[in-house]
Every structure is written in C-alpha cells, then in structure tokens.
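Removed from the display is one protein chain of the complex; every other protein chain stays in position.
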Amino acid sequence: MVKVGIIGASGYAGAELYRLLLNHPHVEIVAISSQSYEGKMISHLYPSFYGVFDMIFTNDQEVIEKADMIFASLPHGLSEKYAKQCDEQGKKFIDLGADFRLDQEKDYQQWYQHDYQYPQLHEKQVYGLSEVNREQIKQASIIGNPGCYPTSITLGLYPLLKNHMHKDEKIIIDSKSGTTGAGKSLTEDTHFPKCNESFHPYKIASHRHTPEIEQELSKMAHQAVHVMFTPHLLPVNRGIISTIYVPLKDNVDFDDVYDIYQKTYQDEYFVRVLPKGQVADLKFVQYSNFCDISLHYDERYHQLIVVSTIDNMVKGAAGQAIQNMNLMYDLDEKEGLMMIPASF
Amino acid sequence: MVKVGIIGASGYAGAELYRLLLNHPHVEIVAISSQSYEGKMISHLYPSFYGVFDMIFTNDQEVIEKADMIFASLPHGLSEKYAKQCDEQGKKFIDLGADFRLDQEKDYQQWYQHDYQYPQLHEKQVYGLSEVNREQIKQASIIGNPGCYPTSITLGLYPLLKNHMHKDEKIIIDSKSGTTGAGKSLTEDTHFPKCNESFHPYKIASHRHTPEIEQELSKMAHQAVHVMFTPHLLPVNRGIISTIYVPLKDNVDFDDVYDIYQKTYQDEYFVRVLPKGQVADLKFVQYSNFCDISLHYDERYHQLIVVSTIDNMVKGAAGQAIQNMNLMYDLDEKEGLMMIPASF
Amino acid sequence: MVKVGIIGASGYAGAELYRLLLNHPHVEIVAISSQSYEGKMISHLYPSFYGVFDMIFTNDQEVIEKADMIFASLPHGLSEKYAKQCDEQGKKFIDLGADFRLDQEKDYQQWYQHDYQYPQLHEKQVYGLSEVNREQIKQASIIGNPGCYPTSITLGLYPLLKNHMHKDEKIIIDSKSGTTGAGKSLTEDTHFPKCNESFHPYKIASHRHTPEIEQELSKMAHQAVHVMFTPHLLPVNRGIISTIYVPLKDNVDFDDVYDIYQKTYQDEYFVRVLPKGQVADLKFVQYSNFCDISLHYDERYHQLIVVSTIDNMVKGAAGQAIQNMNLMYDLDEKEGLMMIPASF
Partner (left out) sequence: MVKVGIIGASGYAGAELYRLLLNHPHVEIVAISSQSYEGKMISHLYPSFYGVFDMIFTNDQEVIEKADMIFASLPHGLSEKYAKQCDEQGKKFIDLGADFRLDQEKDYQQWYQHDYQYPQLHEKQVYGLSEVNREQIKQASIIGNPGCYPTSITLGLYPLLKNHMHKDEKIIIDSKSGTTGAGKSLTEDTHFPKCNESFHPYKIASHRHTPEIEQELSKMAHQAVHVMFTPHLLPVNRGIISTIYVPLKDNVDFDDVYDIYQKTYQDEYFVRVLPKGQVADLKFVQYSNFCDISLHYDERYHQLIVVSTIDNMVKGAAGQAIQNMNLMYDLDEKEGLMMIPASF
C-alpha cells in the first residue's frame, strides 16, 4: 500500500484526489492538510463524504511526516518548500499547482511574478503528461502535474506536432472550461444568478497557462510553436473543451493525420480518438479520466480543427496526478481510474 | 411624471426596479442610492445597463430630497427612518423589505428580533398585495410590499379562503425559489459548482415569511389560518412556484372551486387562472408580472392542490411595487408592466 | 463470475446498469438486448462507452440463453413473459419496470390498465427494497426493483412507520426528480429551451408510483397508510428529493424520532441519516448509491419533515438492482457500488 498524503486538501483538486483515491486498491490515505480548515472534518466542507471518509484536516508537516507519496494542491509559490523537504527525505512529490511546470525560471518570473527558491530542485522536475512523458515520470521524484487547459491542448496536438504535419504558423486555441476550474472560492463570476445562462472569455491573451502550452508544444515539435490561447467560462460544473485551429502542411492530407492520431494513441486507454464524423463533447468524458479527441478538416483552407475534451478535475488535475503516481510506483496505470462517464 | 427615487438600489430588487421603470412612460428616476457603491455608476455593478442608464449611486438623503415617490430595498430594520421622513414630508414610500408587512409588532419582534422605532407610523402601513388590497393601496402613503413567497401563496389561496371553501386544517405549502431570491451577496449555496445540479430545502419551519403568510391568509379567511411552509432553492435564476395542499370542505366540489377562482380573478390582468388540466410552470411567468395559478384535485382525499407561480423579482418584488405605485398615482395599473414572458 | 444479461438495454436504466456493472469484480456481462437497436453498438447510442464497452445489442432471447442473472428494463406489461422463462429455467430475474412491484393484481389493473398474464408467478416476487427486505431478497428468484420515487419515500419513512411514531393521518409527499427520470425518449417537457430554467409538477394525484408507495408504507406500518404524492420535474440531470410532511403522535418527541432513525440505519452503508441541523441535498448523492435523509421538526405543529434524496438512476434504479443481485448471490452488498458522490 502506498502511504499517500495531500497538502492543501480543502480545495476542489484536493477533494477530487481523495474522492478517487478512496477507490484505489493500493493506496492508503494517511493524512490530509488544510491551513484554513485544520481540525475540521472533510464532511464539514464536502457533505458528500459524510460517513464515507471523515478524516480531519491536519497541518502540512504532519502530512509529510506520515506519507511517502505527497500530493500538493496549493497556490503558486507555496509548493517548493514542501517539494524540497520531500526530496531531502526521499519521498515522492506531485504538485498539482504551477510551481514545477515551467522549465525556465524566467518564464515563471514573467508569468507568475515569482522567483524560484530552490533553482536546483527544478532540475529534477518532470512534466507529468502521462501519455507523453511516461518513461521519465516512472523515474521521477518530483512531478509538475499539467494544468487543465494544457492537458487538453497538448494531448490534442501531440501526434500532429511530433510528426511535423502542421504548417509553421500560429495556432489558435479557443478553450472553454466548466466552473470547477475557477475553484472553491466565491467570486462574482461564479455567483449562480450571474453565471447561470452566461458565457464569456476571460484573461484574453494573458492566461498563465500560455507559456506552459507553448513550452510543451515546442518540445513535441522540436521547434518553437506559437499559440493564441483564449479561455472561456462555461456554465457547467465539469470539463474543458479546446477547439484548436491548425494549418496543415501542403503535402499532408487529412486521412494521414487521422491515421497518425489513431496510431499514436492506439495503446493509450485514456485517450480516445473518435471515429471520423463524430464530435467530441464534454458530456462523454465528465467524471472520468478520458481525453476524447475528434478531428475535423476544413478543405477550403486545408486546416485541421482538433476538438479535445477532458474533465478538468480528473484528467485535468486529480486523475492525471493519480495516473502519474501509478507510473511512479509501477502500478497498473489505470488503477483507481476506471470510472466510466455517463452519457446522461 | 412621477419623480421616483430608490434607496438601496444596488441589490437585485433595486436594479429590477429601475430596469422596469425605465420603460414606464410616466416616471422619471431622479436619484438612486447605495451605501456600498456611492459614487459608482450602475454599469459598474450591472453591465447590462451600460449605455442605457448610467446614473451614479448617491446617498439616501439625496434620494428623499429629490423624489416624491421613494422605493426602499433594504435589510429589515433600516427602512423605518426613511419612511418616517417621507411621511413627514408628504412623500409616498414603498418598502420592498420586511419592515412594514407585519400588523403586530410582537410578530416582528419574534421573527426579526427587532422593535419598531416608530410604532405609530405602522398604523399607516398598507400591505401591498395589489389585487387584494387595491382600494387601501390607492389611499396609502406607506406600503409594505409583500414578500416573494407570500405573494405566490396569498394570491394562490385568496379565492378559496375568502369563500370559506377550505376545511379548517393546517395548510402545507411546499415552495421553490430561483436563486435571485437569495440576493446579490456571494454565498456557498449560490456558488455555481455547488448550486448547479443541486436542490434542497432551507430554513425549514423557520422562514421569516411564515408569519406574513399566516397573517394575510387569516385576514382573507376571517379566521386563523395555519400553514407549514417549506422553501427550497431551485437552480434557476428566476421564479417562485408554490405547491399548496389544502383539504376542501366536505360539501364543496372542485368545479365550484375552479369557478370561484375564475370569477375572482376574471378582471385581473396579472393573475391568470389556467384552464383545467394545464399545470402552472415557472417558465411561463419569468420576467413578467404575471401570477399563474393552476388548480388540481385529489379525489381520493378530497384535497385541493394549488400551483402558483410568479417571477420572484417582478410580481414578487419590483413589479408589484410598481403596480402599487401605479395605484397610488391613479395610473393605469399595467403601466410599465406589460412584459410578455417567453416560453423559451 | 455471475453471468449477467440485460433486456431492454438501450434505455437510461439499462445503460446505467452496464456502466456500473463494468466495475463489478464478480460480474461478466454476457449479452444485452434492445428491440430498437439490435445490431448496433452501445457507443452508437451512448458515445461515453466508446472504446470501453462496445458490445452489440442482441435480441431478448439470446440474453436469456446466455445469462444466469437477467435484468429487464422494459415498459410495463413486457417483463412477465421473460420472468416466466427465467423462472422455468432456474435463472434469476430482476425487473426494473413496474410488473413485479404491486402485490395485488387489482392495483396493477387499476393503475396500469393491464392484467397479469401469469398470476402465480407473482407469488414468487419480492419487493427489492434492499435495506428493508434483505432476507427475502436473498432467497428470491424474481425481484420487483422499486420505483425511483418509492425508494426515496419508503426509506425516508421506514423507521418512523415501523415504530408507529406517526399520527394516523394522511402524509403529504412533495417529490422532485431530475430529467433522466423521464427517460431517453424526446418529449416537449425535456426539450432544453423549454425545460431549462423551468419547474412544474406533473401527474398530480395520478402518478403510478402512488399505489406502490402506499402498499409498502402500509406494510411497514402494519396498517393502512395514505399519501398524497406530487412529483415535479427539476431542471437537473440526476436525483430525486422528497420533502415529506408527517404529523407525529402526541407523545413522541423529535429526539426520539431522530434516535430511531439513527439506530435503524446504523449498519446500513447506503443510508445516511444526516446530523441534526444539516439538510439533505441532491448534490451529495448524485452518481452514488446513497440515500441521504435529513430530519426536521416543526414545533408549532408537532410535525416531522423528512427530506430524502437519492440518485434516481442509481439507488432509484440500476444501483439498487445491483445491490439486490449482490444479495441474491451472497456477495458483499457494496460490490460495484462504492462510487463516492462529488460535492462539486
């Protein structure tokens, strides 16, 4: 049994982690922490856990002491010190926040207005996009778990970029996220009478996931990839859908693209390339760890339109983190993640 | 032109008031106030007003100075002093809060934990249920505008009680309200990821509208009427629906009841008694001043089931307040209130 | 491994059955049938199953041939012949429809306008309310799986009635169901532009679950129990909430009632009696097999208000059916049903 602890366990990503881990046959949750709710029971915050998992939130240090595998779900800038401790004690660390995603400190400084406290620690970090970086993840001790938007986007473009089938032009990414992505804190934007029946973009041309997206896409393509990324807030609870517009190279045809996608993901349980003609829909991945991808072709302009969907809390956060933990512990990658989405 | 002012104009009821009054041909809005937003423009709070009505929130006193007709939409306990001032200056006052609804100070003390500051002022108050108290409203200078739940319930029971067709037993009222009823302030219950796809009762056997409901029903029946009232929070923006269970007197039959309802409301534009067999639905009154009533009969137990629907912000608040103002100024009662609900 | 087959597997209840059974460690799904979709793959109907479970719908007879445990999810009147076959072949049969729920043929005739084809078969039927009829279910070969509304209501009242703490008066039940309860067929009422932001009761005083509710409550109370039952359509996908108004006997007090509920359900994993002061909410049971019950007291009228919530597709249909199967096969009752609801 893996002794798991969660730091910052009162937020949505933390709660989703133990919700899923409770059904993981090889995991024991030994401690969870929350600075704001220390001493309170989970069901005080999340009544759905009443009678099922009534652990009490403790402090962060107790989590590190008791656990061998530590997940952290914290605002940026707060994870480093815990990663450092885990590293020193030979414990594994998966950060669901943004502190271990960017390869260059200057990007982190530019987009998060923050310096690295332990620059050397970041040499050990591995970007936890399970399907793409599987081998490095298996060896890693510190994982930067991908952001929700980047997960949908990078999986959606990986086969294309890796095989250089795209034209070297700017990629337009129009993403839409459910409201759990905005988190547990009350905001005007997520006040029901305002949010319900509403829809709008936000942080246009300025969302912090942008450098992460470009970094990972560039590594896939082995060349600089530029994106315009626009997130929108969708009045649903769960899910991210990215509609991605990419010009294809002149000599590439759509059937080849489709074949490459199928081939790339043929052994990946959690990535489903939908049959031609079908369209990916949030609905068909919610509450699961699947990433559904549908491919479409605009013949008038020889452009590919990729539609990529995930559940932002699962494949976009807690689910992928567990998938990475499974890899790190040489467990079946699907363990604890076999939830089948409903179509209704 | 009636010179109208609104005190407490930053909340939903206040905003709905000027949203509707802007289309009233005989009204000029001369000032609106907000303690929290003094000096700010309306569109800062409610972007839908941008370019349409960009008045700046002022202070409460300026509203009273400039206006002849003052609406107040304030937490309980704050309206009395303004009503007092208006009374002294011969201005009309409609309170959308709870300060002028209860006839007995002891009820106010019991349910609102507050004393009357000016007990004599309350002798002048008239309960603003337009269809029922029309003649007194015309003469009134201080109106206690009915609560949203009480409006749906009292209109739904008026013909029955007035004609003593009900058995003298407890009436069960199961009401459901859209989230605008919970107001503009952020709450856990109205945080979208929690509220969406959710449903639950609240303030069971303890909601402050209970004494108001019993008071008005008892006056209608000329005898004490007892109710069990349970409100629920519905994941929609607008509307209240009350499902009301009333035992009928043994010698009363359902057709008679239906006829009495039709007759009572035949000249009332805003109260629609639906054809037998049809069921009232929130949808068909939203964004309008209508109260739709459908009547149903359980022959196994000789019980009447009344379904009564309103838009909580319109007939349940701002709309009825305007209807009352029209009465007080001898204007066409429908002026400014001719919105036709959409079915989609 | 239990060889399971599902007849009528294209509807929502059928789909929910295999969605859940796929995670059941002791079940093999050997065949599923659909008259309308014979020859089609599941993912043709329900894209969420793509790549996960791509069985092809066969015909009903093949299901009975191949399986030992047959679930049927059919319109009323169609299950009997299959139950008969299973009975003759020594196979177990769980009917998610209405054909094996009513004890008296005359009730079935009155409410469903249908006769029993095999009256003797019905002597073997057991009402599959798992927590209440556990011992009979273990021995049964034909189960009438409870209706969704009846499940929420009977579990909500069982401790009270069994212990005769209620006054012998009519019980008012105001229930609200999510739209999956209305099924997969397209209807005006579930057309999004009409259903969204809408709410209304339906089948007032005439819903077919009424005799089932009264039958089971009467058995619990060992005396006739009368209910007025009003269902409403809630614009959410999943869940039933019943608000139940019951007068208490004069000498019974609320604390005793609460204690009896706790005691009755203390060993029941799937029934959670919430702490005093908490209110049951759809949200906290969705996609799980839990029934949450909160108890409230109106001291002014010495009445109990029970709020009972379930997921209509799980505890109200497929989940309870699996729970019953587990009982029939002497498996751990919770097997395949450990889904933990999210609070967001």
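Note that the chains take the letters A, B and C in the order they are written out, and that residue 1 is the start of every chain.
One rule holds for everything that comes next: contacts are C-beta pairs under 8 Å (C-beta built on N, C-alpha and C of every residue); 3 or more make two chains touch, one makes a residue touch a chain.
In this text the structure is predicted, and so the values were computed from the model without any measurement.
S.K.: Which shown chains does the chain we cannot see touch?
M.R.: A, B, C
S.K.: Can you tell me which of A:Ser48, A:Thr264 or A:Gln286 touches the chain that was removed from the display?
M.R.: Considering the complete complex, A:Gln286 is the one touching the chain left out.
S.K.: Which one touches the absent chain: A:Ser73, A:Thr264, A:Gln303 or A:Asn324?
M.R.: Hidden-chain contact among the options goes to A:Gln303.
S.K.: From the list A:Asn23, A:Gln85 or A:Thr243, which touches the chain that is not on show?
M.R.: Only one listed residue reaches the unshown chain, and that is A:Thr243.
S.K.: Which chain B residues touch the hidden chain?
M.R.: Per the touch rule, chain B residues meeting the hidden chain are 12, 15-16, 19, 22-23, 45-53, 180, 184, 197, 237, 269, 272, 274-275, 278, 281, 283-285, 287-288, 292, 313, 338-344.
S.K.: Using the touch rule from the top, list residues of chain C that touch the missing partner.
M.R.: 12, 178-180, 182, 184, 186-188, 190-193, 195-197, 235-237
S.K.: For chain A, which positions touch the chain that isn't shown here?
M.R.: 170, 172, 174, 176, 193-194, 197-202, 204-205, 226, 228, 230, 232, 234-239, 241, 243, 245, 279-283, 286, 296-301, 303, 305, 307, 343-344
Convention: only the chains that are shown with their structure count from here on.
S.K.: For the sequence-identical pair chain A and chain C, determine the rotation angle of the Cα superposition and round it to the nearest 5 degrees.
M.R.: 180
S.K.: Using mean CA coordinates as chain centres, what's the chain B-chain C distance in Å?
M.R.: 39
S.K.: If you average the CA atoms of chain A and of chain B, how far apart do the two points sit, in angstrom?
M.R.: 47
S.K.: Could you check chain C for residues that touch two or more other chains and list them?
M.R.: 197, 237, 281, 283, 343-344, in rising order.
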